[in-house]
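With one protein chain removed, the remaining protein chains of the complex are shown where they sit.
Labels A and B are assigned to the chains in the order they are written; within every chain, residues are numbered from 1.
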Amino acid sequence: MAYTKDEFKQLVDDIQSQSWYKNPIGFGIARVDRGQLNKDKILQATFPLINWNENFGSAAVLLNALKVAGENVDTSKSELVCKISDEFLTSCIEAFRPFIPEAKGEAHKNVQVISTLASLPIDSGLSADDYRVVFIFEDAAPESTEAVYLKLYALSTGKAALRSLNLNGAFGKLHNCAWVGNQPIELDWLRANEIVLKLSGKYPNIDFVDKFPRLLQHVILADNTRILETSKVRMGAQLAAGTTVMPGAAYINFNAGTLGAVMVEGRISSSAVVGAGSDVGGGASILGVLSGTDGVPVTIGENTLLGANSCTGTAIGDGCILDAGVTILPGTKITLSDKAVEQLKAINPGKEISNVMKGSDFQGVNGVHFRVNSSTGQTIAMRSTREVKLNADLH
Amino acid sequence: MAYTKDEFKQLVDDIQSQSWYKNPIGFGIARVDRGQLNKDKILQATFPLINWNENFGSAAVLLNALKVAGENVDTSKSELVCKISDEFLTSCIEAFRPFIPEAKGEAHKNVQVISTLASLPIDSGLSADDYRVVFIFEDAAPESTEAVYLKLYALSTGKAALRSLNLNGAFGKLHNCAWVGNQPIELDWLRANEIVLKLSGKYPNIDFVDKFPRLLQHVILADNTRILETSKVRMGAQLAAGTTVMPGAAYINFNAGTLGAVMVEGRISSSAVVGAGSDVGGGASILGVLSGTDGVPVTIGENTLLGANSCTGTAIGDGCILDAGVTILPGTKITLSDKAVEQLKAINPGKEISNVMKGSDFQGVNGVHFRVNSSTGQTIAMRSTREVKLNADLH
Partner (left out) sequence: MAYTKDEFKQLVDDIQSQSWYKNPIGFGIARVDRGQLNKDKILQATFPLINWNENFGSAAVLLNALKVAGENVDTSKSELVCKISDEFLTSCIEAFRPFIPEAKGEAHKNVQVISTLASLPIDSGLSADDYRVVFIFEDAAPESTEAVYLKLYALSTGKAALRSLNLNGAFGKLHNCAWVGNQPIELDWLRANEIVLKLSGKYPNIDFVDKFPRLLQHVILADNTRILETSKVRMGAQLAAGTTVMPGAAYINFNAGTLGAVMVEGRISSSAVVGAGSDVGGGASILGVLSGTDGVPVTIGENTLLGANSCTGTAIGDGCILDAGVTILPGTKITLSDKAVEQLKAINPGKEISNVMKGSDFQGVNGVHFRVNSSTGQTIAMRSTREVKLNADLH
């Protein structure tokens, strides 16, 4: 038991020096939704807080408490998922005691999570079996629904960079459910109860059927960030502060998103990333690695405009304009006038710029305006009117 | 009353041999939502089960029970809609008695419907007037809201093929309502109560205003089928197992859909059908007969890719690719090189292939890659890289 902060520090040092201990990449405690028919099936994990390469003191306390509670804590595996228990909570509270009085607002959130768990009213209908302690020790392919969710949280809270995590096989760890509000429902349960539900007027109003929930079911946006329709952003997407997602044709898939304030009225497919100050116009498509690109995830630079109904299957630099309705795929042949070559060379020192280039040749080329000449139908590139901030390191 | 299954069979034979009897095309029992102001207005019919060219024994029992209950059962009309009554339910239960013990899970679903109706608690707020027995004897233009719903169910459950049913005038049989969850509300009722509802903070949260509900309000998807946002698929659409509908720009209208596993990120307009293994890219449009086609419903073959933001107003074959952003309308003039003509002839024996073709000439032509030459703006066709399975019957 820790009575002072110094004693807490000593306790943590003791735990961390033990041979079994290993600092986790990420951890948190989730409330889980379990199957209506199959109670062992985890349909969703909701984390009030996640830790990612941080708060190792709390990690030590939680791991130690799991051991005290008799759980098999094997930190040599890539992940650990345990149920909570009274012993676990008691051990945590004893360790966190010096921090409990000041665990409010933004302070000591892991302590708040433990305190809240310990004080949930008995009549809430929730039991210890509805919670999981989740640790990730190695960024391997996730082996549990809970670990997938922890990684999706890491992406969506911005604690892990887009494309930085191993999500191999994640789809296979999630179950396809009917979602009614925040509640996932097994399709089998619906089938088993369809007749009674429909005849009694109690058939649920299903919002969607998918393996993933939506971002807004789990993540609170920054004050200047907006999603005008929740279905438009999947859990696992990342929206930098200041991003606005409109409800027309927009969609942002998991492991995709924005790095700064971006106006999104089009599609940002899985693995695609858009830089600060850019604009994804109405109905514009940024292709994902599975559909129409050459397999390289598409990055859109900063301060770039993808016009309405344009389509991009290859990287676009900073300060570019893609005219409305224009499509640039990796293999698209693009013609440049001598003047365009000269102007683009001037702001892209060291880059190969020539009179005929393919779409994929524009990787890292800034300040390009892609157009179709409406007199000839030719796809052309010229110097855009957008500002490009030259990289000082290159000059 | 039937005490054994043999007696049941005899009872059914007796009914079916009567002069008034006729096997129905489809039938079922629905719970109906009636108008808030006009109780005789049927706003929605929810079927826990529909029968389509099947279960004629149950049909005989139900029709006979309606006669016993004093209903005017005229099988010479194209459809029959009756209220239920105690007499009707009693007659059905007496006939179904041998099957009641085993009517569970997937077995004897019509019996389950009758048993459930007979056992609904009195305090459910529902009365006999909230249910309808619906029969369709002939595929004529529907004459009632209930018959329209029965046909929409036949399409959406896959029991009837897309485009196979007479839906003439269906729109006129449905009422435009405000939908709050699964509850349709008359717009007049909202107007009559607007002041009280708004001032008291009880104005309902309206999901949509339409004549049709959404597919997910009535149909349970297969385990490998996904609709990431309920508004994207209208009741009356048909999704084959394995289909995924994304929430960006996708939409599937009634009497349209997929014949196998299809990724849908674009629009499948009413009457359009997409074959197994195909991909409707982000923002792609498959036009309906009312907008931009030559009046022929558009069919997309199997294993075909419609690129992002492409547009199709005419039939496309198997194993085709429509590049992102390319539009093919029936009258679009498309140029083929001599090599393309030769290669497409090789896999399309017997088809007319020439150096200049119109979009509508490609009906039934497989393995085509439609592109716009970005140097000349010319719309061209060539042999696609997609696999085409040659029809063995033609060789």
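Heads up, the rule we're going with is that a residue touches a chain if its C-beta (ideal position, glycine included) is under 8 Å from a C-beta of that chain, and two chains touch if they have at least 3 such contacts.
Fair warning: this is a prediction, and the values are worked out from it, not measured in the lab.
Among B:N176, B:N224 or B:S337, only B:N176 touches the chain that is left out of the view. Interface note for the absent chain: among B:L37, B:A128, B:A161 or B:A192, the touching residue is B:A192.
Which of A:K109, A:R191 or A:K345 touches the hidden chain is settled by the complete complex: it is A:K109. The chain not shown here is touched by just one of B:Q217, B:T327 or B:S384, and that residue is B:T327. Only one residue from B:I42, B:A250, B:I347 or B:V365 touches the chain missing from this view: B:A250.
Within the complete assembly, A:L216 is the residue of A:A140, A:V196 or A:L216 that touches the hidden chain.
Interface residues of chain B facing the missing partner chain: 176, 178, 187-188, 190-192, 194-201, 203-211, 231-232, 234, 248-251, 266-267, 269, 283, 285, 287, 291-292, 309-311, 313, 325-327, 329, 332-335, 372-373, 376-379. Against the chain not shown here, chain A presents residues 31, 46-49, 105, 109, 112-113, 116-117, 120, 124-126, 130-131, 181-182, 216-217, 220-230, 246-249, 265, 279, 281-283, 307-309, 323-325, 372, 374-378.
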